[in-house]
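Just one protein chain is left out here, and the rest sit where they should.
Then we have chain A:
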Amino acid sequence: MLYFGKQIIEISFALWHLPESLPRGLRGTTFSKMSASITGLLKPWTPRVFLVRWSRYNPYYLEPEPRKEVYHIPETELTPEQKEERELKSVRPIKAATNSVTSSVFNDPVLSKFVNMMMKDGDKIIAKGIITQTLENMKRKQVEKYHKAPEGKKAEIECNPYAIFHQALENCKPVIGLASIQKGGKFYQVPIPLTDNRRRFLAMKWMITECRDNKHRRTLMYEKLSQELLAAFSKEGNVVKRKHELHKMAESNRAYAHYRWW
């Protein structure tokens, strides 16, 4: 007689041992902040109700992997860490991927962030439509320039609208920022280094506010945005001017740099 029942019980018991991959720091701590909330949740556990389209998950859930290249690596070329990760993924539940995450070749996280920042009242369709029209408009303008240019200059003209967008954003990013720090009752504008996320956010915010505020009543958003992006690509225009003004302010306040304590 084949005892399949006993085998199944053994397998399910194997899952309930504390996994060796649990980091040392989490095993025996009693006083860490995590002990109250997280260590209790990291033991082997299967959800009774499968969560879909949530944003708050048990920390036991793993992140989804949207990139296709990871799954095309053949078995032989996997490093030991990748093998371990795959084994872990076969046991643990995985979070549902959000709508903005795709495995397509056209997925651009910077562009997605720009679309989200431009979005008003959750209307992503309009924001995405504006961006698509902007990119098309930029491409048309650049192709027109390309055909009108003499032979020698043709190679220098950039026609890829995505490349123009990324380069324009890079040209708008400030290097140094100002923080309001209180010292001796007065507030001083102190130059501080910025994180990459903050710099990218400032560049996008300036671009969007500039296009919303300083345009003629009858120009449409995509037209103004394409003009600004092309100007920023060639380091002209109001956004780059704003960046330079910030740099000038920081430079004039460089004496207060020592008021920082981090």
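Here is the rule we go by: a contact is a pair of C-beta atoms (placed from the backbone, for glycine too) under 8 Å apart; a residue touches a chain by one contact, two chains touch by 3 or more; residues count from 1.
In the analysis below, contacts and distances are computed from a predicted model.
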The complex's invisible chain, by UniProt name, from "Serine palmitoyltransferase 1", "Coiled-coil-helix-coiled-coil-helix domain containing 1", "3-ketoacyl-CoA synthase" or "Tax1-binding protein 3": "Coiled-coil-helix-coiled-coil-helix domain containing 1"
Residue among A:Lys43, A:Arg67, A:Lys83 or A:His244 touching the omitted chain: A:His244
Absent chain, residues of chain A that touch it: 31-33, 36, 171, 175-176, 191, 193, 195, 244, 247-248, 250-251, 254, 257-262
